[in-house]
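A single protein chain has been omitted from the complex, and every remaining protein chain is retained in its original position.
Chain IDs A, B, C and D follow the sequence of writing; residue 1 opens each chain.
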């Protein structure tokens, strides 16, 4: 648990306080306090109930994972759940992590089981400048959300690459193989997850940015709107990826059916040319005693010639049908 | 029929009262009465009309099954229908059971034809502590709904497993078989049912939790919101399962078409290689008298060699086409 | 044309009045008049314009068929169109019939070209008890609508059976046949029709039951809500049937593609085993003079043995590929 | 340009006035003026700007084609664009034509590049009776729209026939042919167009009929509602045709896949029966010197008998598989 305290007008943010001093800090409305609970111990967790007196249901939500993004107004504070993207995650299987938090008049509390790069970044900023704290608790929260949402963008680019990669392989590959199908399925599932997460998170940001909660100063709403717009872009792309991936499956299926058509055509051409020739050979392989052709001098050569004519005729027939010797359209 | 009565400020909840005392209990606004009708007899049912004077239409709804979840406000009470999940149900074929009930100023009435684990659990809680009753009728109702909704979660996990199981089998199985199709169809139907049920039930909880009904104290709304959020998670997953199952059918279809492509390729390669060789053999099986090759010393070996060359040429052709000897992409 | 008249407080409903007495009855607000026009003559129709002075457009709507369900408020009365289900109709081809009507302060007028079982039933009830009339015109109308909507339920069950029947046949049938396709198409069309009808009719009932029209007493709204809920259940099922039927087509298609895969596999196995054997036979059928094997004592038996080995090898190959001798997954 | 003028209370409508008298007519609020511009000359068009002083944007819209239906309120008049159906149009390729117009307190102006049967019909009515003009400008406009919308109905019937025709051919035709696909594609495109047009036009009529524009007398709203309902029926059917046509494509595809399955089955049965027999013949066509069977007296007949047994065995196998000799399900 890290505690940051800033006194109005100060030039820097102080940290490394013991828990015991928290109530005192909070009493003074000129202070701005940020309590960050990263993978907190049971004792650290007690601060939520004992010091801040948050609603037990919200504490339960914070402690548990597997919650959807939401924002809920309590008389004295806002409770919110947002999701960040785990780093080094691959698009077909990306993982989100939950950030729970509270925003009060003069405090921000963040609670998370896993490390957040965005929060670390904000801490760095704070240590080098008190600017963010100087603008109030709501601005601090905005800063955290802004960094968190920005980390969605690399994931979106990864999706782009993954989709393009699959598309290329569909057209390049000659074999109908299941691996592509599995990847499409995974990606489809993944993009659906991204859409659901961003859509709920957008709703949270939309409600904040339209001024629903008086705890957020009106002058800071454009900043939340900005975060909202960034996430909207992510959600917009997720929406379009979904269509693309759905399309990939259709295309993959069409390509396989094209390939099958091609294979069947090869089979048909081979069979249709060779079988008649074999029949001719078979006829002259019959053992009838009275087969005058067999005795003629050039019967063999005439037969071979006839076979050639049949072959040419059939090739011509298939060429007319457009099955062979045709340039790609 | 079980009757629980709690007097404001008491330390425990009393039960095992005869029906006759109900009107007396209800008259006192300091009492909180819970009447639970499980698979009630005709006489027990009369209590709804005779003691509580509920609207006949609502009683009809309660007695009948096959109703959709709903909540309806009458001047003095709320009437609600919710659905619970039957235990030991499998996802492809899960069954819900109906819980009907009434919420009044100082009473809760629950009516159900089948046993509910959630209700049993609440009864246990009550017997060990009067806490729930101490917070009022609306809090008691919340407790029941909370337990009921929590029992949706195991079903959701079962769906997850079922879908993953089918997906694995689709890719593993070598034979196009109908059994998978039947399972997908069942699961699809089942998940559609889950979506419909949860969506209506969500609506009920949403209307309650946004404070539409003054019978629910405002301080208790977050508890209903909490139940709503839990069910929302279920509904959210149901929604995503639906997409996944729709995808499974496409994938299964694609896999079968991949398999067919493979089979046809084997057929084509076999035919295209063997048929020409057979033709050659057929030609030298003809009985023409004048076939000089037949008389040459090494004609037979030359022919076998020629067959080998043809074979190699065709294998090369198919390898170039990417049909054989190619690694999976 | 049948005319029912009830005077407030009376014990029974009178009928069999001549048209001429209608204006007199209607003048007295203590009377409740129901005029039922079943397949009316041109003269009977005149009553709508001459006695009731309904808006000419509504009369036109009533006389014509092929209208969608609707409800329209005029200053003194409501005009409504609802659809009932024709009896002895089969789901793939069900037919609705139109019931037009007017509701006034002290009258109900119903107009229909075809016989309605629901209306006949209400008439029977009326003849045995004045209860329905005693509660007013709006209650009488509710009674008619209630009976009409209840007759949707058997149709819904028929759909259920039809869908299950088709599903079973899809999996049972060995031949790809068009008859199933035609049935699915018919059913799909039919269920779409049901959805459209019920959705518009729901809208009519919703508008009435939420108290939009002051002609309906507030105390009677729950009764309309009840009718609405019954129809909602029908509409809900129709919605789910639509998904199911869409799924049936996919499944049927998948089953056919499974069958084709199976057929092609049989073809491939037969060809791939027999063709090489035929080639061997063909080679030893060549007429070269110098083929030493032909002269060996056991050449024939060695050849047969070799054929057996090839056969076993190919069977092993196909077994490894999982095409033969494999249990269903 | 045709000008119709009606003075309040008059018995007939006068026409054939020169343009110059228009301003005078319009000044008198007791006059009702209808100016119909059919394929107007540049000079005629000037009347819109010079006499009526309409907004230049609306005039631009009127002169140009390719606009979507809309209604726009200006302080003194309404501007509307609606679409009519060209006569002698076929459903797969139907064409609409644009009718632009203005409605003022005492005037209606209609502008169209092409002839409208509906407008001609209204003119006829006017020449035989002043009734329509007697009810005011808004009633006159209703009359025009009513006639225009009624001409959508034949198109809807044509769609019905076209869809039924294609469905029948899909099941009847034995060859997989592209012509049906092209027709389905055309029809699909066409019905999408119909839906878009009617949906926008419905919106225009809805806005008028709900009383948004004070220029339409409240007593005339039911007439607009009536027009709206007629078009709603068209739009409703267009919606259902869309589903049907989408279904046709699926069905056509399923039918082709059924046919292919059938064809492949024939191929398989032929190959699987004949190839083994050929192998037997091939074996006894080998030229080994030591083949004792060849010397037996009845070897030939035994072989033919064996071939028969193999044939029967294979037929039995395919019959068991349900591929031959089976009744249609």
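Everything below uses one rule, namely that a residue touches a chain if its C-beta (ideal position, glycine included) is under 8 Å from a C-beta of that chain, and two chains touch if they have at least 3 such contacts.
Please read all numbers here as calculations on a predicted model, not as lab measurements.
Trainee: Out of D:42, D:295 or D:320, which residue would touch the omitted chain in the full complex?
Mentor: Checking the options D:42, D:295 or D:320, the one contacting the hidden chain is D:295.
Trainee: Can you tell me which of A:40, A:69, A:104 or A:285 touches the chain that was removed from the display?
Mentor: Residue touching the chain left out of view: A:285.
Trainee: Quick one: which of A:7, A:240 or A:296 touches the chain that's been left out?
Mentor: Here the residue in touch with the unshown chain is A:240.
Trainee: Would you write out the residues of chain A that touch the absent chain, in ascending order?
Mentor: 167, 171, 222-223, 225-226, 229, 232-233, 236, 239-240, 243-244, 247, 250-251, 253-255, 257-258, 260-262, 264-265, 267-268, 271-272, 275-276, 278-279, 282-283, 285-291, 321-323, 326, 328-329
Trainee: For chain D, which residues reach the chain that was dropped from this view?
Mentor: Given the touch definition above, chain D has residues 55, 57-58, 61, 66-68, 70, 72, 74, 169, 172-182, 184-185, 188-189, 192-193, 196, 249, 252-253, 256-257, 259-260, 263-264, 266-267, 270-271, 274-275, 277-278, 281-282, 284-287, 291, 293-300, 303-304 touching the missing chain.
Note that only the chains that are shown with their structure count from here on.
Trainee: For chain C versus chain D, what separation do you get between their C-alpha means, in angstrom?
Mentor: 25
Trainee: Between chain A and chain D, what is the gap in Å from one C-alpha centre to the other?
Mentor: Inter-chain centre distance comes to 40 Å.
Trainee: For chain A, which residues are shared contacts with two or more other chains?
Mentor: 285 - these are the residues of chain A that touch more than one other chain.
Trainee: Looking at which chains touch which, would you call it a line, ring, star, complete or other?
Mentor: line
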